[in-house]
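Encoded as structure tokens, the structure appears first; notes follow it.
Shown here: the complex without one of its protein chains, the others still in place.
And then chain A:
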Amino acid sequence: MARVVVDVMPKQEILDPQGQAVANALPRQGFEGISEVRQGKRFELEVDDGVDDDTLARIAENFLANPVIEDWAVRRVES
């Protein structure tokens, strides 16, 4: 078993109103110096050893992310 993390983020050119709302709320709480926030998703998968990188890429590309608007990255981490 291995732990796999899939990060899904809105593409840089895609408007991210949720991230903007977070960014706009920070100064109201007294936090200065943060110019941009982008909001995405993180998936943690417990994966059998037989699942290869190509399979994980297809899961990310076809299901966890919508590549029209989102970038994704798969990485295996120590569990």
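Just so it is clear, a residue touches a chain if its C-beta (ideal position, glycine included) is under 8 Å from a C-beta of that chain, and two chains touch if they have at least 3 such contacts; residues count from 1.
The definition used in the following text is that contacts and distances are computed from a predicted model.
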| item | value |
| --- | --- |
| From "Phosphoribosylformylglycinamidine synthase subunit PurQ", "ABC transporter ATP-binding protein", "Glutamyl-tRNA(Gln) amidotransferase subunit A" or "SAM-dependent methyltransferase", the hidden chain's UniProt protein name | "Phosphoribosylformylglycinamidine synthase subunit PurQ" |
| Listed residues A:2, A:21 or A:34, member touching the removed chain | A:21 |
| Residues belonging to chain A that touch the chain removed from view | 14-15, 17-18, 21, 63-64, 66, 68-69 |
